[in-house]
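Sharing a structure below in structure tokens format, with a few things to ask.
Only a portion of the chains appears, each positioned as in the full assembly.
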Amino acid sequence: MKFNNEYKIGKNVILGKNVRIGDGTVIYDNVEIGDDSVICNNCVIGEPLNDYYSNEEYVNPKTIIGKNSLIRSHSIIYADSVFGDFFQTGHRVTIREKTEMGNNCSVGTLSDIQGFAKFGNYCRLHSNVHICQKAIIGNFVFIYPYVVLTNDPTPPSKICIGPTIGDYSQITTGSLIMPGIKIGENCLIAAGSVVTKDVDDFSLVLGVPAQKKCDVREIKSRNDKDESYYPWMNNFERGMPWKGIGYEEWIKIKN
Amino acid sequence: MKFNNEYKIGKNVILGKNVRIGDGTVIYDNVEIGDDSVICNNCVIGEPLNDYYSNEEYVNPKTIIGKNSLIRSHSIIYADSVFGDFFQTGHRVTIREKTEMGNNCSVGTLSDIQGFAKFGNYCRLHSNVHICQKAIIGNFVFIYPYVVLTNDPTPPSKICIGPTIGDYSQITTGSLIMPGIKIGENCLIAAGSVVTKDVDDFSLVLGVPAQKKCDVREIKSRNDKDESYYPWMNNFERGMPWKGIGYEEWIKIKN
């Protein structure tokens, strides 16, 4: 009932094999969607940039969405971005121009990516995450609801310095990351933290302003009090490339 | 001008008497809507679960919305949930599967219920509230904007332990409730709190992390400095079943 061919499509749109497009969706010029992807209803893909409203000779930049992607309903993705394969979104996502995402990334319902941002592979943004311009996010970074990344140290100003987040770090619910902050690899940012200083690899930080509490490897597992839970890759594999073989084995094969 | 019969409707949909459905709305299979309800424009009711995209034999589970409900525009309600009578939503609400709500509940604009959650009667979620899976909410619980309930103590993990909130408690703006936390009855969680420990009945807690400040019965009324304001039921009756007779009288009649 979702796919009645009631959508609009622009010029030079390239649709892969078996792509399904929901009712009420609009796909603008120069969008490319990989094989076996689903674009649900009422989405806008390749939303024209601001120039569109005033420049009669406006040409829409290219937008690429990888194979096996699933864009849920009412999402708006601006032109001039590139998403890898197995890209997924929730509903009502807004993603501005010049966003680059690797493979296997997901962006939750209501999340808002301001563009000019870069993500590695296997990043997961949950619902209602706000990513500022110039943010640089590594691989396997998970960001939880109501986290905001910021980029202007003296608002309002012309300075725009996005935060950097290293591989495997977990930025948990309601944290605020200040402009230009560098969060290392394997960090855990506790809920409600305001991160005003750089964070070393393997640190748990918490509070307002956030202070280092301990090394994440000191945090015990809920299920086995003798075992450290972090690095989490040994304890979590849903959707991860090491599913079924374990992280250690995957790293060996990969290298 | 809202109701021009320009909507889509699936199979086995049961519409009560005098139900009005707005333009652009889609109602999927096996939805049941009670008498005198209004579903505004551009809503999705009974949104199919993820399985829909891959399983050709997918059957949509039942979705029930009670009588006298008002679902405002652009809301998305997944299949397999049950809402009581006099249910109301704001705009752009997202409610996932296996949500149970009693009678007289409301969910504000942009709120996001992740499903597998249970609410009593007369709950009010204001704008932009985020309810995690496995949350259990009592009766007459009001939750204010930008509150987030969480369920994973060591993210990311397979553990999912939602918070529990007792009857009459007020969870005010921007609070974060940590996984598995039990908030008693008649509590007041102050704005911006990060609640990391269980909260006893009648407690006011505040801060990051939240600490008990006092008993809520010590909080004076703004209008009458000699009177306690809480429990609030003696001082507030808009939309409450004790309207016109007072809470004490209502409790007597009810029991």
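The letters A and B name the chains in turn, as written, and every chain counts its residues from 1.
Everything that follows uses one rule, which is that contacts are C-beta pairs under 8 Å (C-beta built on N, C-alpha and C of every residue); 3 or more make two chains touch, one makes a residue touch a chain.
Here the structure is a predicted model, which means the values were calculated and not measured.
Colleague: Once every copy is counted, not just the 2 shown, what does the total come to?
Modeller: This complex, considered in full, is made up of 3 identical copies.
The definition used in the following text is that only the chains that are shown with their structure count from here on.
Colleague: For subunit A versus subunit B, what separation do you get between their C-alpha means, in angstrom?
Modeller: One centre to the other, that is 28 Å.
Colleague: What residues on subunit B touch subunit A, complex-wise?
Modeller: It comes out as residues 8, 10, 24, 26, 28-29, 42, 44, 47-48, 52-53, 74, 76, 92, 94, 110, 112, 114, 128, 130, 146, 148, 150, 153-159, 174, 176, 178, 194, 208.
Colleague: In their shared complex, at which residues does subunit A touch subunit B?
Modeller: Contact set of subunit A toward subunit B: 1-2, 23-24, 38, 41-42, 70, 73-74, 90-92, 109-110, 124, 127-128, 142, 144-146, 170, 172-174, 188, 191-192, 207-208, 219, 221-223, 229-230, 232, 235-236, 238.
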